[in-house]
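I have a structure here, written as structure tokens, and I will follow up with some questions on it.
As you look at this complex, bear in mind that one protein chain is not there, while each of the others sits in place.
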Amino acid sequence: MKANYGYMDGSGEFFISIDTDLCIECDHHGCVDACPVGLFEIITDDYDDEVAAVKGDHRKKVKYDCGPCKPVTNRPPLPCMVACTPGAISHSW
Amino acid sequence: MSEEKKEFWRWKEYNWHDESKDWKGADIITAGADVGSVSSQAVIMVDGELYAYSNMRTGSDSPDSARNAMDWALEDTGLSLDDIHYVVGTGYGRVNVPFANRAITEIACHARGGNYMYGPSVRTILDMGGQDCKAIRCDQRGKVTNFLMNDKCAAGTGRGMEVFADLLSVSIEEVGDMSLEVDEEPPPVSSTCVVFAKSEASSLLRSGWSKKMVLAAYCSAMAHRIMTLLERIDVEKDFAITGGIAKNVGVVTRLEKELGLSSLKSKYDTQIAGALGGALFAKALIEKQRKGS
Partner (left out) sequence: MITAGIDMGAKLIKVLVLRDGDVLAKTQEMAGFEPKEAAGKAFERALSEAGLSERDIDLVYSTGSGRKLAPFAKDSVTEVSAAARGTLFNNPSVRTVIDIGAEEGRAVKCDDQGRVQDFAVNEKCAAGAGSFTESMSRALEVPLEEFGKLSLKSTKTIPMNAQCAVFAESEVVSLMHAKTPKADIARAVHDAIASRIISMVRRVGINPDIALVGGVSYNVGFVDSLNRGLETQVIIPDGAEFVGALGAALTAKISLEKSA
């Protein structure tokens, strides 16, 4: 399942996508500690799978929360994506 | 404050139950309670068949809303809450359904509910509630394969439509039909932000646009916006629309046109999809429980 957390508003589309089929394969869940803002948490989803998700109160602020990791120029690889060994995480912006 | 203000934006509230069905002697009775930020529904199913439901405005207190919706659905059925074997709470206020055995997200519930309401051929479900918008892809069993939800921005939610209806002093039920009564489709309003679109609408009205034209322009902008969201999850037919927006023929028609797909219709009220899905999850969970013991 592809879980897309985030939103669309007048200024654009801002979604962090987690492919839960890939996420299930991971045991270390490095994304949780890698994110400087602490956006991620591990949940038991509706189908009883243990997977990463963007924390509820952050879903409406992903554009702002992710700001520090996304400078206008010279953008480094995102820490969450680097930590995600199964390659389950992607960003729409 | 808002109680004194005349509400232009009230969907009809009602309850219903199947008088031809007798629940006594049923094997499994389950219920789903969907507490949204704007409206709440309760659905009761008897052996996996829809038996009763209610649809009402959410009050300011979520635990009361869940209970009120449930009591209303139970009204005149002879059933009481104690007769129900398993209850699933869902929606924005799902943590506030005190009598629920489990809470399940609205995403999963809408997919399951949509599968029941529209049949196993449905693959893409769009739900627009009072304060959110969801795009869901599911498989033939109603299991979610892809989803997104926007509850950050009012544009593309029922609230956004309400603001417009209020601005034009039109009741929410009339918005859709009125928007289609234009000779020529006007260009959509340029801004999707409700605040800016409102200013734009005021300018348009001043420059001589009729209310119908402004509504058409806004419904058009909303349809286009929804299209952008749907593209993110890849639309596959069959396509269905649930939630309050399904009742807005102005948005639905324009969206179907942009998609090149008609949306499936259901004999059930589109706003009960979440609660219905909850009741179905409840059935699966109680069956699993019984097998285990």
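Chains: A and B, in written order; residue numbering restarts at 1 for each.
In this text, a residue touches a chain if its C-beta (ideal position, glycine included) is under 8 Å from a C-beta of that chain, and two chains touch if they have at least 3 such contacts.
A quick note: this is a predicted structure, and the numbers were derived from the prediction, not measured.
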Quiz item: Pick from A:2, A:29 or A:60: which residue touches the chain that isn't shown?
Solution: A:60
Quiz prompt | Sites on chain A contacted by the missing partner chain, in the whole complex | solution = 9-11, 57, 60-61, 63-65, 67-68, 70-73
Quiz item: Considering the entire assembly, which residues of chain B contact the chain that has been omitted?
Solution: 1-2, 60, 131, 152-154, 159-160, 163, 191-196, 203, 206
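Keep this in mind: only the chains that are shown with their structure count from here on.
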Self-check item: Chain centre separation (chain A, chain B; CA means) in Å
Solution: 27
Self-check item: Residues on chain A engaged by chain B in the complex (per definition of touch)
Solution: 1-10, 13, 15, 45-47, 59-61, 92
Quiz item: For the complex, which residues does chain B have touching chain A?
Solution: 104-105, 107-108, 143-153, 155-156, 191-193, 196, 225, 228-229, 232-233, 281
